[in-house]
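Missing here is one protein chain; the remaining ones are kept as they sit in the complex.
Here the chain labels run A, B, C and D in written order, and each chain numbers its own residues starting at 1.
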Amino acid sequence: MADPILEVKNLHVHFETHDGTAEVINGIDFAIDRGETAALVGETGCGKSVTVKSIMGLLPSATIPEGEIRYKGEDVLSLSDAERHSRRGKEMSMIMQDPMTSLNPVLTVGEQMMDVLKWQGRPRLSLSKLVRDALSTGAKAEHRKRAIEMLGEVEISAPERVFESYPVELSGGMRQRVLIAIALLSEPDLLIADEPGTALDVTTEAKVLDLLDELVEERDTSVLYITHDLGVAREVSDRINVMYAGEIVEQAPTADLFANPQHPYTRGLLESIPTLSTGIGDGIEGHLPDYTNPPAGCRFADRCPHAEAACHEAYPYPRQTGADHATACHLFDGLPARERHESLAAERVDIGTAPWLSAGGDTHSGDAPGDISADGGTDQ
Amino acid sequence: QGAQQTETTDESSGSDSTTTDQTSDGGSGGGSNDFHFIAGQVFGTLDPAEQVDYTQGLAAQNLYDELITVDAETLQPTAHIAESWDTEDEGQTWVFTLRDDVTFSDGTPLTADDVAYSLTRMLELQRGYSSFWLDYLDPSNITVRDEQTVAFEFNQAYGPALATFVQFYIVNSTVVQENEQDGDYGNTYLQSNSAGSGAYVLDSWEQGNSIEATAYEDYWKGWSEDSFDTFRSTVITEESTIKTTMQQGEGDMTDQYMGTQAYAEMDSYSNVRVPEVPQLQLFHFPLNCQKAPTDDINVRKAIAYAFDYDSAVNDIIGGGGVAAGPVPREMAGHNDDLVPMEQDLDRAKEFLDRADYSVEEINEIGLEHVVVAGTELQRQMGLLNQAGLNELGIDLEINPLQWARLTDRATSAESTAHMTNIFHTAKMPSPDSHTYLMYHPSSFGSYISQSWYSTDEIAATLEEARQTSDLQSRLEKYEEAQALIVEGMPSVYIANPPYRIGINENVEGWQYRGVMSFDWDVHSMTRSGEGRAE
Amino acid sequence: MNDSAYTTESTAAAQRDRDLDDPMVTVENLKKHFPLFEGIFQKKAGEVRAVDGVSFSIAEGETFGLVGESGSGKTTTGRSMLRLTEPTSGRVEIDGKNVVDLSDGELKRFRRNMQIVHQDPSSSLNPRHRVKSIIEAPLKIHDYGDSEARLERVEELLDMVDLPREFMYRYPGQLSGGQKQRVGIARAVALNPKFVVLDEPTSALDVSVQARIINILEEIQEEFGITYLFITHDLSLLKNVADRIGVMYLGRLVEVGDVDSVFGSPQHPYSRALLSAISTISEEDELAKPDRITLDGEVPDPREKPSGCAFRSRCAHEFDACAVEEPELYERGPDQVARCFLHDDRFEEGAEWE
Amino acid sequence: MSTKTSIPFLDTESAARKERIRQLKRGFRTFAGNKLSLVGLAMILTLVVAALLAPYIAPFPEHAGAGVYFDQASEPPSATHLMGTDTTGRDIFSRVLFGARLSLLMSGIVLSIAISIGVTLGLIAGYLGGTTNTVIMRVTDIFLAIPPTLLAMAVVAATGASLFNVMVAIAFSWWSWYARLVQGEVLSIKEDEFIESSRALGSGWMRTTFREILPNVVSPITVKATLDMGFVILVGAGLSFLGLGAQPPTPTWGAMIAQGRNYVTSFWWIAVFPGLAISFAVLGFNFIGDGLRDVLDVEVD
Partner (left out) sequence: MSYVDYLVRRAIHSVPVIFGLSVLIFLISRVIPGDPVRLALGPEATDQQVAALRAEMGLDQPLPMQYADWLFGVVQGDWGMSLRTNNNVFSDIVARLPATLELTVVTLFFAVLLAIPFGVVAGTNKDRWQDHLSRITALFGVSMPRFWVAIVLQIVFVVSLGLLPLSGRLSDGVAPPPAVTRLYLVDSLIAGQFGTFLDAATHLLLPTVALGLATLAQVMRLIRSDMIDEQRKDYVLAARAYGLPNTLIEYKYMLQNAFTSSLTVVGLAFGFLLGNAFLVEIVFAWPGMARYGVQAILYQDFNAIVGVTIVVGIGFVTANFVVDLLYGYLDPRVRLEEG
């Protein structure tokens, strides 16, 4: 298989809160190949941002009791602060979730872009550099040119004016594009985009998506795209990871996922999307579990229409349910359970047809629901 | 800040005597033999016609010359600019003969015209100590008889006249007249210039901060080798800073108005000595005799007997003696038949039983003791009084007031407190200020007369005394008055506190001179050793 | 006040016929211009015409959807209707009362009939109040019963929006976005209002939560016959919830019509562009929506509205007439109007449209 | 699908009570999670208990009243006099204990008055804006510029010298700081959507300012008030220095320091212990303040 640029293995992230330890991320595995666009989808609060912030090393208040994050084969969790620092920006960069707050309100867009060009990857301020920068107008002009160019590239119509503007002077959509431009300035190998479309209306969001597409094409950048809109994920990604309550419950190539959604949560999510033709579903009843006191078994069990006794007791390790498809659900354990699920699913689900109903046992091996928590899920 | 309120209340007294004229040559030698005085309060004015407090006196004393001065030994008036004097018309007219060797700092000689002008100026400006003469002398009755002779014709025989002239400083009439503005008698000019015949000439005055002056080489008393070339005074009001300044060897002398403990502490520094001498000062609580319940003599006596005089003198003031009547014991004219009071709670209770007011009634009315806010000694005196009266079952309310408020309340009997802490120093060497100013009805309304107490007999005796020109018989009248006053117990006479200042070990020639600021006559002092002791 | 005034009116209302002849809400030529001030003495120096002559009506129990680009004046329309900002001119009739004419006191009392649910559930709830006092607030303000009756009502409302009752003692900060929005809804319907403005009530939520909220809203509507103005820019959503929709562009309605008609055949170039940008999850939808139309050109400054048609700077069909005068609303079906010269018989360019 | 799924909990009454208790515990845990706030609480409790029990625990309770004891004046700290004696021989430890009463009471009263006035005016100015705001804030500016001492003297002149009047006077110059603080906060808070929500429900400006905005400015007020607890004690010291504070022999920490400052070089204990008492109280209040702020804040996160 292609060599992955990023591999996350059995990652756990905990927060100390006033109600106790919140086990927000509970052993996730996924990987992104070079040049691939992966999507991470899931309900608000399921831990998407926490996941990517731990990848970036931007969660000072979190503890990572277990797990590995390998960037280009190197375990970044074992690196020193300075070393991690040097990987940020140039190697991996991120578009923060909220464009309204992710720009410093008191500095002009230009100033912030120039800082990135000047200081990126440097562990500390050096006086000599400060002085040199102040003296050399040439470098400054060059940086400026580059920044304005980048603003133009993200389709900002008056890049010079925006360069001189403060964030408050820009509309949400413009700010979002500025964030993208800054992230692109460093030409990272891995770009993490945390819901870059939320602040935009449909027409503008569509443009941003096009832009990211181009980028992947041109620079062979790998992108991790976070959204809670499966429709968007479908448009941008090669591969989708569905997350629920800090666990990845299903992962598959995009087309496969839509053609063949397996996990009851994934199916619930798909059902909830308002569509033009089939109307809006019921949504998924219930709420995310309390992270400080998560259920012992499947975290989705309380909301799952198919839950059985076993679901409340045992942790559902992801298992291979197709060639390149993994699902963390007990319903895929043994045949009797599956049959039960089939009958239930037949009643409820009206998006596509469950794969195991559509003839042939070719989608999975049937007898060995592999535990892929170690490496199986991504090792294809 | 508070420490300064007392100072305003303090004037000094004096008595006649002769000072040794240090007529040696010298003057300002080379180098920098600098005298540094630390003043605890701001200098308000440099015009000698306006001076009333000690800093102003300090400036006048060193920049100008007074007509009559005080003898350091006898504390009596003695010759200074006036070489000799005489009275005519049975003490109504005073004639002074001046020295002929006195020159102002611009070199012009001091003449009778200057003296006449200076006194006229005082009477016209009506500031400072002008009240000494205002009621008795009209400017038109000042006559210059010749270059060296001047005569003042008072409205009546005026016994204390000689003593009052220690507070009369002479200005250079030519220079001042040249600098008059809108009939201000040169008042504005003299705020930033000196025009006197004194030992020092003003260099600069940074108001509120410092004064600097340089020796006048041709000063008529001459100079010694170790005299000070320059004289400087800096305002430092915080006690601890003053102490540290002295300890660091950066100051030569302090004033006398710090807390008792500060002097004890300075005395312990190796480079500072703290001389202690008796002074002409009374510390007492005037009792308001026109306000219930202190309008009852028995209540007043009870209060007086309840007070712990020993503690006041020994523990709080830390020296001096218990007062015997209103006039300080060291002052000529003090009635020696009067004996100091002592605490006697039994007698106090007796008097209280005899009083028209019961303890309950007194507490109902509420006995108020005003102390000057901010100073330790004043506060402790209040506490001591409170503790004594507490034994009688009387609750005393101690009310710390700012000086300004205190003087304001003293203007009427109704507003005057039942008792008030008062330091009263004679401002001239005569018992007049401790009798007439306290117990003659014409003096009522001042902070000095807060007893609001007089009788026809007392008033008559005091008036007679003023008109008596013979010193001895005049003093007898005053003694008579003292006896009459004490009968009415209008005050709790507490103490005659000693005089203390801090001096650098290397300063010599300091003498107590009885009247305020005279002790800081820098010309009479010299430096021994190399610079200040550290 | 008597409790009975508040007791849930029978579900008979569910039986209403959506009758536009006797609408619950009528908006006539509503305008809201925000003045721009300048100078030391705050001289007026122009204005933003956020809402510039909007008219529509909503039948009782109906949901009217409002879509449009961000900044087109959707929120301002909703807020002016409720007089949360004073409309510059126009008429807003709700349940037979012209809201614009109400005095302050009357308005305060009338507010129990009209409510709003804001876009951002976090910022529209006071972070320092417990859920109970948030939901109780309208009851208190409008003197609903005693504290016991209010508590009962709060519990009822929590049940209605499907929140556990013990959530009463939580603070908004302790709730998820979906839960917060439910609290917002419970508060809005606490007094059985006749009309509720839903200003992007789900745009901050994810789809699964959104679906739940929409269901709750629909149920409440069904039960109490509430009339909704639903503001959103999610067209797929609107397709599912609205009975009729209006498309706004720069302070004006450019197309109004029955939801199926508008989605089936959008009659304004801007509506069409909007529909084309919908992201889909099924091939079926992909085929149903128009081909992607990318909008180029400058978005005009609302302070200096261009002459003629406001959309012309970005319109692929622009022709001479567009710059001269503003098109009116042209009838395009039994219940569909669009503001575009392409439908004017005077110009032959209209042919281009089909 | 039915939404009428009443949660099948045992009974809602007890569930609600449990939730309430859970919230309380949560608040306490947050508070206690900050070790310093517990320390602060302990410190202030100690002070309050000491103040209340002063007559019983002070070794020389009579030293807080009329009386002088020159035979034991200015003694350094010893077993009998834990903090030494002052220049009139009174036991400083006893006086510090008694001093806690008036000092704490004074801060409490002054700040209550100042906060009530300042917060009310600040809220009104900030919320109503326009001319009201301009007038209130300019008046605030005027009061900011007047020295508290001067105002105290004027109030005492007009109303008579009593400790209460002096407190009122200090409060009168103190409110302006709160008015400014609150007004600034209100300006930003009133733009928040929940304020508009409240208006949409039909609440008037009184309800909106006091019920909706006020709870949101509590935390900066708390921080400032805890800092001010100490400042007020010190201003009180300055006033007793001018004879405007509590009358002797009543002990207050401020007056005790003011008295002792001339003896720092000789009898350091006279000023140091009351000074430490002030520092102790200020520290305690501030630690509590920090803890409270965390408790108040946590609900917002």
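Keep in mind that, in the parts below, a contact is a pair of C-beta atoms (placed from the backbone, for glycine too) under 8 Å apart; a residue touches a chain by one contact, two chains touch by 3 or more.
This is a predicted model, so every value here is computed, not measured.
From the set A:Ala62, A:Leu77, A:Leu107 or A:Ala307, the residue in touch with the chain omitted from the display is A:Leu107, counting the whole complex. When the missing chain is restored to the complex, the residue among B:Thr244, B:Gln343, B:Asn363 or B:Asn390 that touches it is B:Thr244. Between the chain not shown and the residues B:Gln256, B:Gln402, B:Thr461 or B:Ser517, the one that touches is B:Gln402. Touch with the hidden chain on the side of chain B covers residues 1-2, 4-5, 8-9, 11, 32, 34, 36, 42, 44-45, 47, 50, 52-53, 126-132, 134-135, 187, 191, 206-210, 234-238, 240-241, 244-245, 247-248, 250, 402-409, 411, 427, 445-448. In the full complex, chain A touches the hidden chain at residues 53, 56, 58, 85-90, 93-94, 96-98, 101-108, 112, 115-116, 119-125, 166, 168-169, 179, 182-183, 186. Touching the omitted chain from chain D are residues 34, 36, 134, 138-139, 141-142, 144-147, 149-151, 153-154, 157-158, 177, 180, 184, 223, 227, 230-231, 234, 237-238, 242, 257, 261, 264-265, 271, 275, 278-279, 281-283, 286, 290, 293.
Definition applied: only the chains that are shown with their structure count from here on.
Centre-to-centre separation of chain B and chain D, using mean CA positions: 47 Å.
With each centre defined as the average position of its C-alpha atoms, the distance from chain A to chain C rounds to 32 Å. Annotation for chain C: residues 162, 215 touch two or more other chains.
Residues of chain A found to touch two or more other chains are 282, 285.
Per the touch definition, chain B reaches chain D in the complex via residues 1-2, 239-240, 243-244, 258-259, 261-262, 264-265, 308, 311, 314-316, 373-374, 376, 379-380, 382-384, 386-387, 389-390, 395-402.
In the complex of the two chains, the chain D residues touching chain B come out as 65-68, 70, 73-74, 87-88, 161, 240-244, 247-249, 259, 261-267.
Those residues of chain A that touch chain D in the complex are listed here as 18-19, 282, 285.
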